[in-house]
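Heads up, one of the protein chains got dropped from this complex, but the rest are sitting where they should.
Going in written order, the chains are labelled A and B, and every chain counts its residues from 1.
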Amino acid sequence: MKRIIIIAALLLSGVIMFAQTGAPFIHDPSSIVECDGKYYTFGTGSGGLISEDGWSWHSGAVRPGGGAAPDAIKIGDRYLVIYGTTGGGMGGGHASKIMTMWNKTLDPESPDFGYSDPVLVLESLVDEDFNAIDPGVLMGPDGRLWLTAGTYFGHIRQVEIDPKTGFRVEGNEAIDVGRNMEASTMMYRDGWYYLLGTHGTCCDGVNATYNIVVGRSRNPQGPFIDNVGRSMIEGGGKSVITSERRLIGPGHFGRFVEEEGVEKMSFHWEADMDQSGRSVLGIRPLIWKDGWPEAGEALKEGTYEIKSVRSGYALELEVDFVRAQGAQGGMGRGAGNQQPVVSIEEQKLEDVIDTWPKGVIGARNGYYMGRPWQRWSIIPVPEAGGYLGGPYYKIVIAGTNRALAANEKAEVDTVPEFTGAPEQLWRIDQLTDGTYRIMPKSIPGHDEPYALVSLGDCSPTLAPFDFSSDNSKWEFKGFAPLK
Amino acid sequence: MRKRLLATAFAALMTVAAWAQIGSPYIHDPSTVVECDGKYYTFGTGSGGLISEDGWNWHGGAVRPGGGVAPDALKIGDRYLVVYSTGDVQGVRYGSHVYAMWNKTLDPESPDFKFTDPIDIAGSNGYEDCDGIDPGLMMGPDGRLWLVYGTYFGYLRVVELDPATARAIGEPVNVALSCEAGEMIYNDGWYYLLATHGTCCSGVNSTYEIIVGRSKSPTGPYCDNLGRDMIHGGGRLLLASEPRRIGAGHFGRFVVGKGIEKFSFHFEGDLDRSGRSVLAMRALLWKDGWPVAGKPFESGEYSIVSERRGFTLELAVNNVPMNTGARGMSRNADGPVVALDDQKLEDVIGTWPQGDINLRIGPELFRPHQAWVITELNDVPGFIGGAYCKITIAGTGRALAATASREVTTVPEFTGAPEQLWRIDQLTDGTFRIMPKAVPGTDEELALVAVADSTPSLGVFDPESDNSKWNLYKH
Partner (left out) sequence: MKILNRILLAALLVTAFAVTGSAQKKGKIDVGEALKGYFTPVTTPSASPDAKGFIRRWMILEPISKPNSTNRVFTDTYTRENLSVEYFPGQFTVIPKDGDKVKVTMEYQPPVNLTSNRPAQPQGEQPKFVKATLTWHALDSDHFFVKLFRFATGLDKDRYGVIFWTVTVINCEEDIPNVRLAVGSNKAARWWVNGEELLLLAGDRHMGVDSAVSDRITLKKGKNVLRGVTMNGPGMSEFCARFIDDHGNPVRNYTITCN
């Protein structure tokens, strides 16, 4: 019984780090939009969440009109906010309206803050095979603005919006592109249009089966086909994300492109079991695999090999290679080797740490051998804040406080004690190809947003991030639970 | 403290030992694993090599005359070509030779077993920037046969061989600098040169690692992920060391079938086996045109998720709701925020039937009827590169089983019957194929498939279809 409690406690402390911090309580969040350095998302009901850093969220965003499940997009220097006026048949029929309105800013404190009058772009009658809520919008690569809406009650319907006015394009005929899902939205990448939606049951807390699906098409108007060849209008859909261990029911996808190779997806978890089972904002890396979007993983606290994608070499301290003691193998097939086969202990920190200098020790990349100078504990630092979708981490040699740090020469080394200084805090983003970018929060005396880069096979440094180069990419190979 | 350490060490041993080949897989510089009449063979440095009846349990017994080092083997037509090398011939340092010989079988018990006289097919004279040992063979897609050889002393070289005689045709070409254990493979329009960097023969301190470059031509240039030519010292890492298994070298590819590939190699030092050099096999994955090493399979608790729809394999029982009280979807943070308990097996098991329970595929909620424990079984024969597993609902003996009607179900207790043993292979795209050892009443090879979003069944494995593919997510 006691053991169960300990495990639960471990889970708790681990898992909480993967959710947004602060009070990220929201349902049906809009796509996240950045405005003057802050992040905004609107939810069902009025209002929404604001975050200064993209990690700690609090209430305070302002959206009039009530209703359900808004979406938001920046077009030129204005923000278009879209919402549905009712809540999906809960109040009776399925008559509803999709409204759009503009604002010059999303910051309610700004003197420019003021919504234009909402205009009607799409509606559903009391009893047709369509329910005009849950809007999602996409600005295509050709500047055309597409809006989809709908729920389980019939079809997902698509219309074209005039990006200058926010009105429906004159003469535009609505078409049906999907069926029986919620929270539809579209995205575009590399010649493909994607239609996303949410299947399953919402609004049932930890019992909600919400999950996000996708189909794709070369044409913005579909048909959107899934991985087994089914159209979304036939009820198809390839999985993007489903429930996780203690985070249940992902729904209401939104894409946030930070820069080439760095993308995030926002959504809500219907229930966070570590936060009373409440509905919370979720943000995950958005990964692309064979032309399909997938949810990436939040880097979990643990002990890792930090592997350069350039060479496959592992980040390590610049210290002597200490040979492991004990049996030295034997390469034959055993005819003459009658000794019993035994387990050899791994080299331990205490076997080598006395050979290390006490002060600053350089960092380099070397052949990975699972040795103490190659084992890094990566641990979120809650008080250090975060960035879109993640906390800052400290990166220390396992079993010590020796911390990876940026220095004033814009190089990396390790300092004997982690002090919480910003050059010892690391931002870790999973990239769209599944590898990772590692960036210091700041570099003493430098303003450049440099990342950890292997310019040589053996030589990590801080230099401009380049998504097209394996020099800029890293992988984390977990091999042992953090003790 | 001591007790705890011991327990940890023991646990580590138990888990880890299962990831390697079992039996006595002690070998150095293994040749590519070759199948002959249902058995598997690999030859090593010195004479002889290993045999396995199932591809998992290995023992000495293969026969290769000629001594020398680092052989390779390839089946061509109905014959086996074995190449090996000797160094320092007649006292000339790096004066080395590669020899080729043929056999109709690799089974030393067979009356047909007889190697032809070895012929000298390549080498180095001791004065040139090459050391002609460590041969590797490849049959290209066009039926042309290639040999790569060499070590750290200068260049790896590629030369074409006559597939009828194994004699060299034309002149060798330098393709890589300072590597050992060269091996070529072909995949989807690209030729790949695998080799090792680092130090061999130093047990658990060996830094051997397998690297790769690729080219549109068998004679190179072979470039790595940065565009560096291997002749300039380039090479993309495939596999270095794993926890407790150090120094991967001597790559060999083994294609099981379309979409299922393995590679064989040695670890220089296995910490769970006295630091000895051992044969290992891993899944060979392909990602963006590069070979990638699959992870060793690990027993544990998993979700078994269909690639078709992202839903998880579960017992077809009532989904018992969790009573968690008020939830709240608003942004107003009234009341303390607390952690909720997971649903537990004892909360729901009383609602399950006692006998066989059928299966379905449903949205993942991490509930007890979705939690599977997959356990490798080393007391039954395995398959090429792996052990059969039992797959049971966590906390119970309820086991996944194939039925005579070519469906899947669960039986209340695992009995060890072949229809309850499962072969799990990682596919070249990183997903998994899950196959019963036997399906009652048929000899057909069937795999676990999702015939519908919600419906698991048994069907013919199709590497082109997501229906045939599963993901295993560790809890």
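As a convention for this text, a contact is a pair of C-beta atoms (placed from the backbone, for glycine too) under 8 Å apart; a residue touches a chain by one contact, two chains touch by 3 or more.
None of these values were measured; they are calculated from a predicted model.
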item	value
Residue, one of B:23, B:126 or B:385, that touches the chain absent here	B:126
Selected residue (touches chain absent from view) among B:205, B:241 or B:410	B:205
Of B:97, B:157 or B:197, the one touching the omitted chain in the full complex	B:197
Listed residues B:66, B:140 or B:233, member touching the removed chain	B:233
Residue numbers in chain A that touch the chain omitted from display	318-321, 323, 331, 364, 366-367, 409-411, 455-459, 461, 463-464, 466, 469, 471
Hidden partner chain, residues of chain B it touches	28-29, 45-46, 68-70, 87-88, 91-94, 126-127, 129, 133-134, 151-154, 177-181, 197-202, 205, 207, 228, 232-235
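We take it that only the chains that are shown with their structure count from here on.
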item	value
Of chain B, residues touching chain A in the complex	9, 12-13, 24, 26-28, 44-46, 48-50, 60, 198, 201-207, 209, 211, 225-226, 236-238, 240-244, 246, 268-269, 271-277, 288, 305, 307-312, 319, 321-322, 324-325, 327-333, 335-342, 362-366, 465-467, 475
Partner chain B, residues of chain A touching it in the complex	8, 12, 23, 25-27, 43-45, 47-49, 59, 199-200, 203-207, 209, 211, 213, 227-228, 237-240, 242-246, 248, 271, 273-279, 309-314, 321, 323-324, 326-335, 337, 339-346, 367-370, 433, 469-471, 479-480
